[in-house]
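All protein chains of the complex are present and in place, except for one that has been dropped.
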Amino acid sequence: MDFGFCLSPSSHVKMDSVDLTTFNRLKETNPDINTCIACGSCTATCTAGHFTEMSFRRILLMLQRGKEDEAKKMIQRCMLCGKCTLVCPRGINIRKILLDITR
Amino acid sequence: MKENILIIGGGAAGMEAATQLHKMGLNPIIIEKSEALGGHIAQWDRLFPAFHPAKDVVDKMLDQVKGIDVRLNTEVVDIQRDNNGFHAVLSNNEKIDAQAVILATGFDVFKAERKQEYGYGIYNNVMTSVELEKFFRTGKDDRINHPKRIGFVHCVGARDVKVCNTYCSKVCCTTALKQACEIKEVFPDAEVYTFYMDLRMFGPGYEDLYLKTQKDFDVKCVRGRVCEVSEDMDGKLVIKAEDTLFGKPLKMTLDLLVLMCSMEKNKSIDAIQQKLGVANNSDGFMQNKDMYLGMNDTAQDGVFVAGACTAPKSLPDTIGEARSVATQVYNYLNR
Partner (left out) sequence: MIIEGKQKIWSDYQKDIPDDHYFYVRSCIRQAFWPGSEVTFLDITRNKLGKDFYENPYHTTCGGIAYHSDTIPQETAMTIIARQFALMHESGYENYVCSCITSFGCYTETLETWHEYPELEAKIRQYLWDSCKKEFAKPKYLAHASDLIYKFRFDIAKQMKFPLVNVKTGKPLKVVEHIGCHYSKMFPSKGFGGAEYPHVLVGMIEAWGGEVVDYPERRHCCGFGFRQYFVQANRGYSESNTYKKFESMEPYEPDLIITNCPGCPYFLDRWQYVIAEQTGKTYGKNGYGIPALTYEEVAGLVMGYDPWDLGLQMHQVAIEPLLEKMGIPYDPKKKYQGLNGKDLGQPQCPSCMKSV
C-alpha cells in the first residue's frame, strides 16, 4: 500500500555497529592518527578544499563513524600537495595517511 | 605571647597556610570538622598531570604541620569580633581568641543525582569521578566488572544554567583524561570515550597529558555533551550525544559511565561566614576583595580566604594561595 510517506532512515551514528577495521589498520602504522584535535587547519589550507568538500579532519571522523565509503570518495579530491601536513599543529603525517587509506 | 590565627578548614589550603604562618613565628590553629586533615586530596589516588600519588603529597603536608595546633572533629559554632580581635566558640565549647581568621573550607562535590537525565543513583553502572578515584585507591567497586566500553561525561554540574552553575569547574577536564588513562591501565582492552564541550587543559604538562591520552592510551575524545542515559535489557547503559565535529547525533552502549562532577561551594560554613560579613560571589563561592591583587582578602579586615572556597582550583593553585595568604596575614598583623 502506498501511504505517500515512508520510514525515514535514522541519522544517528550507531557506535555499537561501526566497523573500525580500516581505522585500526591505519593506526598501526600511523599512531599519530589518534592525536587530531580538530583544529581545522588542514581543511582551511587545503588546495582541494577551497573548491570541493575535501576535509582531512572530516575524513578522520568518517573513518571512525562508519562512513568509510564517503571518506574514500572524498579522498579522490586530494591533490597530494602536502600543505595540510605542513600546517598540522599535532604533526600528523596527513599526506601519508591519505595515501595509506586507499592502499 | 604569640598571636593566634584561626584557620577554618584543614585541607590543602588550611594546612599549607598553617605551615607558612608557623614558620613566620605566629600561632595558627586549624579547626577541621572531619576526623582527619587533608581535605579532598586525601580522597584522590594519583594527581594529574604526572600521576603522582596523592598520598605522598598529603603525607608531606601532614609532616609539615606537626607541632601545629589542630582541632579535629570540630567546627566553629559562633564568632564575634571586637577591638581586641576575634572570639570564636567551638563545637567542643572551647573558646579561642584570634587576631585574624582564614577561611579555607574548600568545596563540595556536585550531587550527581541532580542531573536526572544521567540516571546516577538509578542506573547501576553510572558512577562519579570521586567514586572512580576510590576504586583506583581500593581496587573495589561492585559496578566495575571488566567493562568493555567506558564513557566519561565532562561538565556535570558545571557550565549549566539548569543547575545554576554557570562557571567552569577547572580541574575536571584534566581529571577526566587522567582517569581515562588510568582505567585503560586497569582494563587495556576497554574502549574509552570522553564526551566534552571544550577541553580545558590549562596548566603545565596538561596538554602533554592530553596528547598521551590520545596517543598512548587510545582514548577517544568526542566533542558533544551526553544528553540522556538509559538502561537496556542487560543493564547496559545507552547514551545519546551529538558528535558536534561530525555534525551527527550518536548513540552507543556502555558498560560504565563516569560523571565528572563539578566543585560547588562548601555550604557548611555559611552561618559563620555570614557572622564574619563575608559575602558570596555570583557563582556561590566566597567573594574575595579583588580578582587580581586581593584574592586572599575579603570585604572584612582581618578575615582572609584561601583555596577552593573562592572558586574551583587545582592543587598548585591552592598551594599558591595558601602561601600568599600567609604573607597577607603577616602584613596585616604588622600593619
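All chains are identified by letter, namely A and B, in their written order; residue positions are counted from 1 within each chain.
Everything below uses one rule, namely that contacts are C-beta pairs under 8 Å (C-beta built on N, C-alpha and C of every residue); 3 or more make two chains touch, one makes a residue touch a chain.
The structure displayed is predicted, hence computed values, not measured ones.
*Asks:* Write down which of B:Ser230, B:Ser268 or B:Thr327 is the residue touching the left-out chain.
*Replies:* That would be B:Ser230, which touches the missing chain.
*Asks:* Tell me, which residues in subunit B touch the chain that this view leaves out?
*Replies:* 113, 116-117, 119-124, 228, 230-233, 235, 238
*Asks:* Under the stated touch rule, tell me which residues of subunit A contact the chain that is not displayed.
*Replies:* Contacting residues on subunit A, toward the hidden partner: 1, 3-8, 10.
As a working rule, only the chains that are shown with their structure count from here on.
*Asks:* Enumerate the contact residues on subunit A facing subunit B in the complex.
*Replies:* Contacts found on subunit A: 11-16, 27, 31-32, 34-35, 37-38, 57-58, 61-62, 64-65, 90.
*Asks:* Which of the residues in subunit B end up touching subunit A in this complex?
*Replies:* 210-211, 214-215, 218, 220, 223, 240, 243, 245-246, 248-253
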